[in-house]
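All protein chains but one are shown at their positions in the complex.
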Amino acid sequence: MRKVYMDNVAATPLWPEVREAMLPFLGEVFGNPQSLHAWGDGARDALEQAREQVAALIGGTAEEIIFTSSGTEANNMAVKGLARAKADQGKHIVISAIEHFSIMNSARTLQKEGFEVSMVPVDGFGVVSPDEVLKHVRNDTVLVSIMHANGEVGTIEPVAEIAGRLGRDGPVLHTDAVASSGNIPVDVRELGVHALSLAGNQFNGPRGGAALWVKRGVRMLPLMDGGIQEGGRRPGTEDVPAIVGLGKAAEMAATTLTARMQKLSALRHSLIDGVLGKVEHSILTGHPLQRLPGYASFCIKFIEGESILMLLNSHGIAAASGSACTSRALKASHVLLAMGVDHEAAQGSMLFTLGIDTNQEDVDYVVEKLPQVVDRLRQMSPLYSKFLKEQRG
Amino acid sequence: MRKVYMDNVAATPLWPEVREAMLPFLGEVFGNPQSLHAWGDGARDALEQAREQVAALIGGTAEEIIFTSSGTEANNMAVKGLARAKADQGKHIVISAIEHFSIMNSARTLQKEGFEVSMVPVDGFGVVSPDEVLKHVRNDTVLVSIMHANGEVGTIEPVAEIAGRLGRDGPVLHTDAVASSGNIPVDVRELGVHALSLAGNQFNGPRGGAALWVKRGVRMLPLMDGGIQEGGRRPGTEDVPAIVGLGKAAEMAATTLTARMQKLSALRHSLIDGVLGKVEHSILTGHPLQRLPGYASFCIKFIEGESILMLLNSHGIAAASGSACTSRALKASHVLLAMGVDHEAAQGSMLFTLGIDTNQEDVDYVVEKLPQVVDRLRQMSPLYSKFLKEQRG
Amino acid sequence: MPVYSEKVMQHFMNPHNVGEIENADGVGEIGNPVCGDMMTFYIKVKDNRLEDVKYKTFGCGAAIAVSSIVSDMVKGKTLEEALTVTPAMVAKELEGLPKNKLHCSNLGAQALRKAIKNYALSHKVDMPGLTDTEEPEEDEHACET
Partner (left out) sequence: MPVYSEKVMQHFMNPHNVGEIENADGVGEIGNPVCGDMMTFYIKVKDNRLEDVKYKTFGCGAAIAVSSIVSDMVKGKTLEEALTVTPAMVAKELEGLPKNKLHCSNLGAQALRKAIKNYALSHKVDMPGLTDTEEPEEDEHACET
């Protein structure tokens, strides 16, 4: 059976070059970068090289990079650390309604600490309008966090515009660029932000290698306490193999970016056209153009995401859904609901995320199999039979 | 030149079996354990197997294991999460004076949140006496955190006794077993604790793979906010390769424990005898018997640790020191000072940590080279010439 | 996959008795698409026995497997026998369900019960404990929107 992996938002395969770069650090080069001997030297050199590579990917400087264990950790550190560092100047923060849970729930924790949180709504395409952001900013707003691209529908947000509108004297601006970094151009100076989160596992780097970029001079309290690693801002023995992998992935991402974007956009177009053409009562979610190159997301009416995924899996196809049943908490995606998708349609959400190994045959295979799967589930759906009866009658 | 690595507290080489176990997860088995398809299944099975392996190492159950990215993170989560969860019952915690910075500084953060922190002193061997702990416990004490073994002098603490004295209705008891787990027997039921931190990189597992064991039913607030991984207690995409490595290392550690302890204790004895015999004015630090098998720690008078390390390195030998100069903060080890070692002697602290690859020739080589290094530095030490003059005069 | 048993997978991949019964003697619908799961059971009754049982289901893998196994479990049984089917029996028959999918087993038993009640009421059959009681509120775990 053909195997088609279209769940690159959940996990990406390592670039072979990344794997190669990491292997020595699982072998002979096992030292601790803090150690005062040759083993430490090897590890420290690698750590600092990775810092340069990551900085280069996003147009920052090496000293501004703090390595973390995940995008979630980077987001927690940013939201809590930046807000808490300014708590004496104000206790209000602004986020969008479609942020990742690591931002949403960090904001909720700040709420418990006495911060007020304003949530900026989005339009039907999942776009956060700069005007709306501005409306929510107050005198005591110390932090604004608006994601660079959404991980469920792929919509790219106008972060540079938001930064421009907030102005030089505005609050600290953080952007969660976990879904976008390595996949579209990300430049911290062009974006005009003060802090930016990224994670290697979103661009064919390893898990465990992520980073928070914090602009020089911006104050942030650490999330964890401990020793002096990462200048005391993120203590704990550095995960050198993962960081080396992140660095190499950053380098690979930078050099392959344009070609990859072109290839993935073309494949994604083909997938979207195929699905919308062959599956009746399906809609595209997210912005039709301002979206991550490899993201094809839909709502397929009358059926439910988990069962679609299970049948796709039986055809060797991997994808994701934002349905209630596919979430442990049994809640439909807050992103889709914020975009105005109704609860029922949200149950049929499907997200195909294409990656470096995806080719046209994969797309064709999905476009062939998905309609069969949808048909089969609709045959047993009480909603679909009701719909047909209503149509007839 | 011979290469002798005796800094296993800073970093351990991976067991070849651990490396082998990890490799597939840097290759084909790259899925996300939360995903609903075959790729996710492979990752999830591996994750749950690792959970069993780690639980087995410490006598816990798999559901009680929370994977973290480091010992530091596990300690932060434990101290902050356990204390904050009980803040309504009392705001006092007890730690020892020789805890790792991740505990010390987490306690300091709690202090800023209104908790009171009592610090239990240690004796000259670095032992925390159960009596002393009891003296500091009050009605409003909600958490006691006493490390299982110290990472700078290797002293093993009487945690089971402390647990016994605290009794069934006492405060929550956490132990930082990062230095001990995998190196000596650790059994959470025998220790009688409620929570325990461990890290794979202390027993030839990978960086990025660590864990907090929390006894079933004990409440803890999470350190990070985000999705539903680890039952919501530690969100963020799971670092499957590191966790698989941790699991395999736990298994390896368990099966090789007795033999390893015997071998390392014998080598350590030989090293200690050699150093104390050949280096005048050197003393052993830590407990002479109740210590981690591979830990040989000394204070060498009249000279300073960093320069010792640099000269040892020039002979191919890797070790560590707790001198002020070797720390970024330029402070002498708080552990040595708490044990009553004076500041001057603490500058000459040396820690040799033996590991799975250490053999008798390595020990002999260190016993041959260290006295030469010490002599050379004493020749240029003003303290040593003063001492000699005083002795003569 | 959610950690589904082989039995669940079998029933999901090949659900038995899917469909509607025209002129059914009883129909029971439960759940709500908003919550992610919805089942409609159709029954044909002859001589107080479930001569035929069919259903349509919108929902996750567990919901579909539950519908299928419930239809198997009760087909040919007397109405009274069918009413003794509990969610626990359904879950057991499926060799277990993940904790967060247990509510699906409730839905199956409840939809069937509703269909039988619908039959009894519409055919004026007195069934103590069923026709003389209010149905319990639908299981709420399914829906925390």
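Per-chain residue numbering starts at 1, and chain names A, B and C are given in the order in which the chains are listed.
Simple rule for what comes next: a residue touches a chain if its C-beta (ideal position, glycine included) is under 8 Å from a C-beta of that chain, and two chains touch if they have at least 3 such contacts.
Here the structure is a predicted model, which means the values were calculated and not measured.
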Given that one chain is not shown, which residue among B:302, B:352 or B:365 touches it?
B:302
Touching the absent chain in the whole complex: find that residue among B:70, B:150 or B:323.
B:323
Could you tell which one of B:96, B:181, B:237 or B:313 touches the chain left off the display?
B:313
Which subunit B residues touch the hidden chain?
302-304, 306-307, 310, 313-314, 323-326, 328-332, 343-344, 347, 379-383, 385
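Heads up, the rule we're going with is that only the chains that are shown with their structure count from here on.
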Suppose chain centres are the mean of their C-alpha atoms. Which chain sits farthest from subunit C?
B
Cα centre of subunit B to Cα centre of subunit C, whole Å, reads 55
Rounded Å distance between subunit A and subunit C, as computed from the means of their C-alpha atoms:
39
If a residue has to touch 2 or more other chains to count, which residues of subunit C qualify?
1-2
For subunit B, write out the residues touching at least two other chains, lowest number first.
36-38, 40
